[in-house]
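Have a look at the structure below before the remarks.
Missing here: one protein chain of the complex. Every other protein chain is in place.
Presenting subunit A:
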Amino acid sequence: MRVVVQDAPFDFGHEAQAFARGHTSMGAIVTFTGVVRDTNEAPLEAMEIEHYPGMTEAALTDIAEQAISRWSLGNALVIHRHGRLVPGEMIMMVATAARHRKDAFEAAEFLMDYLKSRAPFWKREITSQGASWVAARDEDEAALERW
C-alpha cells in the first residue's frame, strides 16, 4: 500500500506501470484519475487545493487500509496533489490490484467515495471573475452510505 500527498505533478503512466509490476498473482488492476476540468461559465484559470498536513496522510492511509481489509486486494495506491493546478492537470489517482476485477473495481470506487468526503482537501477555483471555494455536494456525502 502506498499513499502520497505532494504538490509536484506525477506521471500517471509511470505510476500505473510501477503499481502493476510485481503482482503476478493479481489478475485485475483498476486505476482512476481525477483531472482539473474547465466547465465554468467563466474560464477556469487555476484550481488551488488546500490540505491539512499530517491529517491528510493519516486519513488517506486509514481509507486505504479500510479498502484492503474489506476487499481481497493485493495492493492499493493513492496519490493526491495540493497547491495550484491548471485545467488538464491530473489532481489525483487511485489504483487497486486484486485477483478478480470485482474486488478491484469496488475497492477503487470505495477509495474515491471516501477520499472525496473524508480526506481533508479543499478546492478553490480561480477564474477571471474571481475565486470561490468549491462546495461539497450532497451526492458525495450520500455516496458513502452504500458502503
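We take it that contacts are C-beta pairs under 8 Å (C-beta built on N, C-alpha and C of every residue); 3 or more make two chains touch, one makes a residue touch a chain; residues count from 1.
One rule holds for everything that comes next: contacts and distances are computed from a predicted model.
For the omitted chain of this complex, the UniProt record lists the protein as "Molybdopterin synthase sulfur carrier subunit", which is one of "Multiple sugar transport system permease protein", "Molybdopterin synthase sulfur carrier subunit", "Formylmethanofuran dehydrogenase subunit B" or "Cobalamin B12-binding domain protein". The chain omitted from view is touched by exactly one of A:26, A:64, A:91 or A:107, namely A:91. Among A:2, A:84, A:99 or A:123, only A:123 touches the chain that is left out of the view. Considering the complete assembly, subunit A touches the hidden chain via residues 34, 50, 52, 54-55, 58-59, 80, 91-92, 112, 115-124, 133-136, 141.
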